[in-house]
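What follows is a structure written as structure tokens; I'll ask about it next.
One chain of protein is taken out of this complex; the other chains stay put.
Letters are used for the chains, namely A and B, taken in the order the chains are written, and counting of residues starts over at 1 for each.
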Amino acid sequence: MQPANQHSGFEGEKEKILGRIREALRTEAPHPGHGPAVDRQDEKHGPQSSPIRQWLPFAGETFSEKLELFKSNATMLRAQFALLESKDELLARIQSLREEERWTKVGSHSGQLTDLVCRELKLPICRTDQPYQAADLETCNVGITECDALIAQTGSVLVTSRSAGGRALSILPPHHVVLARRDQLLRDLPEGFELLKRSYPPSYPSFISFITGPSRTGDIERILVLGAHGPKKLTILCV
Amino acid sequence: MKITLFVPCFVDLMFPNVGISMVKVLERLGHQVDCPEAVACCGQPAYNSGYWEEARVVAGQTLKTLEASEAVVIGSGSCGAMLKVFYPELFAGTPLADSARRLSGKCFEFSDFLVNRLGVTDVGARFPAKVTFHDGCHGLRELGTHDQPRRLLTQVRELALLEMPDKTCCGFGGTFAAKFPMISTAMGEVRCAAAAGTGAEYIVSNDSSCLMHLQGLLDRQGSKMKTIHLAEILAQS
Partner (left out) sequence: MSAPSGQFKTQARQLSADLRHRSIIQTALGKYEAVRDKTRDAFQDWQAARQAAAQIKWDAVNHLDQYLLQFVSNLETRGTKVHWASTGDQAKEIILRIIADKKAKCIVKSKAMTSEEVHLNEALAHAGFEVVESDLGEFIVQLRREAPYHIVFPAMHLTRGEISDVFARELGSAPTDNPEELTMIARRVLRHKYIEADIGFTGANFAVAETGMISITENEGNARLTAALPPTMVTLLGIEKILPRFEDLALFLPMLATMGTGQPLTCYNSFYSGPRQPGESDGPTEYHVILLDNRRTVLLADPEQRDALHCIRCGACLNVCPIFKNVGGHTYGTTYSGPIGSVLTPHLRGLQDWKHLSYASSLCGACTQTCPVKIDLHHHLLQNRRNASRQKPSFGERLAYRFFAFVVNRPAVYRLAKQLGRCLQPLHTLVKGGPLDPARAWTRTRELPRIAPKTFKEYWRERQPRV
């Protein structure tokens, strides 16, 4: 049997499938429904005129509107959120979290805020932005990461493998702590995608995620249980 | 205005009072009504079963007979949807295509005709009872009939209108009721239970096929709840 990387033996299928598609599409299908047509031209004019924004739930304009919305979403999602006035307050909050949660080992990556916090904690660290063992990360009580943005509309945290120490750090340990800056608080999902498109091309990180609350399931009688596989606790500290 | 009333076979045979009530109400409002003998079926049974050739035989006669009408009023959402929405599709690409489109433009479900064409919501009716309104699916989703029956019912003296918590299908679905009787029955039972839950004495609808199905179940259950067509309530004074 040939290795799958070289010859799957099904090279011809690509042309066959594309051939069937092209043949099928020679007849036009009717356009859907009746209603306001989406004019894609609008999107070329920049974020403010994105029509999607007009239909999604309202997300506020000013910092304080966005903040209030993010806070109420976080509460509803059972995520903890705190707005801190200074780096000192941040460090104090981290210390009290460490005591409450009895952290003994931390997973993290290098970054302005994470370096600051990890130095303060003085706990053993599993660094995930250099080669590491999953079994080692599994022994950490908490994963501390930075992020790309906070999204007010949905109470989400936007992370990538570049901004948050890889793919596993924000999902394997039972507690995820996010360190964010005020200027990272965005209005809505369209703004989040605009940020990604501005920041990363031509080479996107191989992993991007919108995290919206701690992990959960409703698979047992539609009853909400937190911490199904991902973190049971999500703490967002914004300074 | 000369109004042509469309009375399908099962209403003619088994629920004539629905047709009679529609005549009474329209005449009370000062209009002339006509009911051509040659019209007995909209052709929906064959159409819904996928036998469009056979459906065109029945629908074609109905279409030709109604060609000369000014306004066709139908007391059933399902027949109404057939004439107004599905005839253009059934006759697309045939010599009757234009005729079907024209008919579609002058077809009206009964409550919609009263409220939106005649501009009437108070027909001088009195019906002292607690009722709940069941929206027939075709009327609700194909014709957009929702507010009209309610606006008429709230003007009926001494009538109390109670609403069920949601709008689900009664389970009739035409030949579905005979092809999948167990599912049809289960759906009807759920609907009867929802109606009973409101405390209503009557289930009222603008579709006799729904009422026929629900009444059949209520009778078998020995329930005291009764079914009645919207027109029958409006005809009472």
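One rule holds in what follows: a residue touches a chain if its C-beta (ideal position, glycine included) is under 8 Å from a C-beta of that chain, and two chains touch if they have at least 3 such contacts.
Owing to the predicted nature of the structure, the values given are computational and were not obtained by experimental measurement.
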Missing-chain contact, candidates A:Cys118, A:Ile171, A:Leu185 or A:Ile236, resolves to A:Ile171
Missing-chain contact, candidates B:Ser76, B:Thr198 or B:Gln215, resolves to B:Gln215
Touch rule applied to chain A and the missing chain gives residues 1-5, 8-10, 13-14, 16-18, 20-25, 27-38, 43, 50-52, 54-58, 73, 128-132, 134-135, 138, 153-154, 156, 161-162, 165-168, 171-172, 188-190, 192-194, 196-197, 203-223, 225, 227-231
For chain B, residues touching the missing partner are 7, 9, 11-20, 35, 37-38, 40-41, 45-52, 54-55, 57-58, 61, 137-138, 140-142, 166, 168-169, 171-174, 176-188, 190, 212-213, 215-217, 219-220
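One rule holds in what follows: only the chains that are shown with their structure count from here on.
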Chain A to chain B, mean C-alpha position gap in Å, rounds to 52
